[in-house]
Structure formats: C-alpha cells, structure tokens
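Only one protein chain is missing; all other protein chains are in place.
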Amino acid sequence: MSTNEMSKTLGPDGGGGALVVGWKANRWWIAGLIVLAVAPFLVYPIFLAKILCFALFAIAFNLLLGYVGLLSFGHAAFFGMAAYISGHVMKEWGVTPEVAILIATASMAVLGVVFGMIAIRRQGIYFAMVTLALSQMVYFLALQSEFTHGEDGIQGIPRGAFLGLVSLESSLSIYYFVAGVFVLGFLFVYRVIHSPFGQVLKSVRENEARATSLGYDTDRYKLLAFTLSATLAGLAGATKVLVFQLASLTDVTWQMSGEVVLMTLLGGVGTILGPVVGAGIVVSMHNLLAEIGSVTTIVQGLIFILCVLVFRRGVVGEVSAWLRRRRSTKKHPRAG
Amino acid sequence: MMEILGIPAPVFLGQLLLGAINGAFYAVLSLGLALIFGLLNLINFAHGTFYMLGAFVSWLGLRYLGIDYWTSLVVAPLAVALFGIVIERTMLKRLYDLDHLYGLLLTFGLALVIEGVFRQLHGASGQPYAIPSALSGGVNLGFMYLPVYRAWVILASLVMCLVTWLIIERTKLGALLRAATENPDLVRAFGVNVSLMITVVFGFGAALAAFAGVLAAPIYSVNPIMGANLIIVVFAVVVIGGMGSIMGAILSGFLLGLVEGLTKVYWPEASSVVAFMVMAVVLMVKPAGLFGRNA
Partner (left out) sequence: MTRESLLVLRDLQTWYGESHILHGVSLDVAEGEVVTLLGRNGAGKTTTLKSIMGLARHRRGSVAFGGQETVHLSPNRIARMGIAFCPEERGIFSSLNVRENLTLPPVIRDGGMSLDEVYDLFPILLERGGSVGTKLSGGEQQMLAIARILRTGAKFLLLDEPTEGLAPVIVEQIGRIINVLKERGYTILLVEQNFRFASTVADRHYVVEHGRIVDEVSGNAVSSNREKLEAYLGV
C-alpha cells in the first residue's frame, strides 16, 4: 500500500514533461546549452560551477529516490570519498583531471556495488537507516586514515590541464569543464530514465510485487540503479574537488547526505529538472547565510519541514502541475 | 597483575564498563525508537535530539532554576514528552496516510532546527554537569575501581528497559499496544482510541530518550550535537536487532555497547565503526535482524 502512495506523492513525472522527444524538444535542449554557455559572463563562474556539481549530485540521488523509490541517507559517502580519491591522485600522482575523475568515479562504482548489496536487503525506511550507517562508517574512515589528512583534508589540489593540454586554472575554463561534465551526466540520466531499464525501475517503484511476478529480478535492478546513482554521485564529488581544490570531511558527513535529500525534495522528487533547481536554491542559500553561525542549519531544517508538510511536489513539481492545469483549462474552457 | 586475554584486568574491565554504559544508552534509545516505529511506522530521526534535550533541560534547570538531578530525572523526560506530543499532534499526524519516508524527512528537519537553535544559543562546546553527591565516588572491587555513578547509569537503564518490557508484554495496556502495532484499524473497530495511543507512545518514546539524556549529562558534557552522532549508531543497533522485537532492541543495545568496549581494547582504531561493520555482517547473514520476525 505504501508503495502505491509513494508513486503518487513522491513521483510526479512532471518536470520531464518539458523534455519530450521531437524537434520541439530540441529547442529546450539548445536553450539550456545556451544558458550554460552564457551564464558565467553574468554570474561568478565558481559559484555556478559549485551549483552544477551539486546539481549533478542531486540528479544522481534523485535517480534512486525519484525513479526507484529508495531513499538513501548516505550518498555523501560517494560524493565525499570520490572527492578524496580524485584529490589524492591529482596531488600525489600528478595525473590529469579527467584521469583523476575516472579513477574516483570508477572507485565509487565499486563502493556502490558493495554498499548496494548490503542496503537493498532491507526496504523502505530501513534502507535509509542502513545507507546512513554505512556512510557513517566511511566518515570515520576518512577521519582516521592517512591519505585523507583527517581534520585538515587534502588542500591545495592542482586543477591541472584537461587531457594535459588545456589548463583549468582560470575560473572560466574550470567552469566550462564542469559544465561539460554536468551535461554528460544529465544526458546519461535522462537516457537511463527513458530507457526500457528506466521503465522497469518505475514499475519496481510503483509495485515491486507486481514487477517480481512479471519475472523481473527486482533486486538486480535495484542494485544496478544504486550503483549508477553512487557512480554519478562520485562523478559529482570528483569534479567538485577540481573547482575548490580541497577535499574535506564536510563532504562525507551525514549533514551532506541530508543536504542532497533537501535539494531534491525542494526542487521536486522524480522530476528531471527538480534536483538542478533545488541545488541552485540550496547553494545560493548557503552563500547568503554562510556568515551567520548555525542559521543555515536552522533554515534548512525549516525548509525540510515545510516541504514535507505542504510542498511535497517541490518547486518543479508545483510549477509543472500549475502549467498542466493551465493548459487543460485552455483546452477545455469552462462550459457555461 | 591479573590479565584477561592478554590485557591487564583493570584496563579490560574498565573498557567493558565503558562499553556497558554506552550499551545502556543504546538500549534505552533503541527501545524508544522501536516502540515508536512499531505503532507509527516512523523512524524518528529526532530521537537523538530528544536525548540531547533531556540533557539540556536538566542542565538549564540546574543552572537557572536550581532543579536538582533527582527532580530532573522526572521533570526533564516529562517536559520532552510534552514537546514530543505537541510535535506529533501538530505535524506527524498529518503524514500517517503518506509514504513513511516523509516522517523520517520531517523528523530530520526537526532535528536540524532544534540542534541549530541550541548551537546558536549555547555554542557547540560542552557544558559540564556535576555528578550528584549521593552518586559520587567509587568502590574498589579488588580487581577494578567502579565509579558509583557509572554503576547507577547501567542499573537505572536496565530497570527502565525491564519495566517498559513488562508493561508491554504483561499488561492489558501492553496487549492493546501490541495489537495496535499489528492491526491498528481492527483495534479502532474495538472502540479503542488508537490515535490517542499513538500520541502517548510517541511521548513515552521521547521521554525515554530524555531520560537517557539526563543520565548522560554528568558523564558526557552537555552539548547540542551529543544526540546527532549517537542516533546513527542507534540506527545501526536497531537494524542489527530487528525492529520487530522490544527485547531485541534492548539486548542488541547492550550487546553492541559491549562489543564496542571490547573493540576498544583489541583494535582501538575500529571502535567507532564496529557498530556499522556488525550491522553489515548481520544484514548479509540475517537480513531481518538478530531478533527480527519479518524482513
């Protein structure tokens, strides 16, 4: 019963509505790319790059919550650990950024398989608790092991040169690099969601028992989705390190796991654009409130409460519901 | 000097005692968590916050109102229970028909707000709370020195757990609670006000957490984040024990405390993650948990 409710409340497929196939859809893609290309001339590029990294993180998370109905409360483990690994190989091994990202992302795929195999043994709220506990293990490992430099983190990580050719030292070049990674990640998730595999995931979310009776090995689908999500979260973390040149404990804490939940919830669970919008809002809020002690935490908590009580569809979900309503009243003007 | 398994006895037993104390807190917290989960289908992320509030109410009471430890032991849980009841009536109540994940998200937000407010007001550093004079000092048992307060914490937690267990397993009220956990609608159809029962149980769970907080105040310093890190370990405890069983929650709490204590002796680096490692192993071997009934 609860799974049914979840599909209704957690997964309005709204945001995707704007991105349907066909030539009309291409207009939106092109518009999006132009916005990405022009934005750094209007807004501070590092700030934008930060938003894009978190947006990718949230997209990865949403793949799991919005399309499989699994709430991971431990995604910071992948985000943060990938940051450490990519920072470490950049700084200590001196590899180029794309190689560092590949190594870190691949490592998170492995970690994703391991954690996934443990976590999918329990459903629903248990899944959330298990992922949280597993990520706390990663936090303590990061706190204690040598390569992470404990409380100090890995500092002064060089950005290097893309393919050894194009230096990423300038704000603008790192921005475009991040934007490129983001677009690839976004496209990938978009394709996954609209593939036959994505359809199976949705049917698992809506009614797992039925999916099983149709002959799908739902555990395998869930594991694959978890691994993809972990890998992409790793990609986001590995990329973020290049922007800030720092890998620190912040990125592996449970607070960070909570933050990505907040971004997705606020933007709209189960929508394509929701996580991007949510990341934009939360990152901006951080920048605004950074100076005022614990106020950020309090505001975040309040947003959580508000979202859950009155705003469950999130920004994108609400907007697309509003658009749908408007369209349908236009099509069927009120009789009499 | 006497040795146990290659470790000097006082060191070994000292760590075991520390483990038992942590275990006592785990047990009381996971008991409340399991009770709430059973009836409300809610993972209460704010459970650690209630624990912190218990300690803080006790500290504030002593500092500003001169309320002593013994009074606090009753007043703080009552105050936190009242707070919990208000939360349940005003917010959680609206979520019962929705996916259970929303309850987790709401209580997570609540924990952020409350801990943020206390950090803002009191800073992140700890406030000391003196051990009440009747429980200060210690006794030399010959093979180790036993601080009286620590013995008291273990005893008080054990008694609290057992009393709760007896109420649930042996009384009429407990039978209603068990029945409502299984099939709330049918119990409603018998004329029982299950909504009221839910409110009371949530309040009671909050009170249990606050009780543990008051017990913890003289041992750990009182600070706004004392509950946040603890609750994640308690989640692991709950997964290990399996939510289905009250006794399971109690036993696995104490058990895990002891395992942590032993790990501190033999492999100190792993002591902070051992709970999660045990959880992972249990999940692989027996997904429903050690005492769980269904997966």
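Each chain carries a letter (A and B) given by its place in the written order, and its residues are counted from 1.
To be clear about the criterion, contacts are C-beta pairs under 8 Å (C-beta built on N, C-alpha and C of every residue); 3 or more make two chains touch, one makes a residue touch a chain.
Predicted, not measured: the structure shown is a model, and the values here were computed from it.
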Result, missing-chain neighbours among shown chains, is B
Which residue of B:60, B:98, B:117 or B:176 touches the chain not shown here = B:176
Option from B:4, B:60, B:192 or B:290 whose C-beta touches the chain left out = B:192
Absent-chain interface as seen on chain B, which is shown = 172, 175-176, 178-179, 181-183, 185-195
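Following the convention adopted for this analysis, only the chains that are shown with their structure count from here on.
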Footprint of chain B on chain A - complex, ascending | 2, 5-6, 9-10, 71, 73, 117-119, 121-122, 124-126, 128-130, 132-134, 136-137, 140-141, 143-144, 254, 258, 261, 265, 293-298, 300-305, 307-309, 312
Partner chain A, residues of chain B touching it in the complex | 37, 41-43, 91, 94-95, 97-102, 104-106, 108-117, 119-120, 228, 232-233, 235-236, 238-239, 243, 269, 272-273, 275-277, 279-280, 283-284, 287, 295
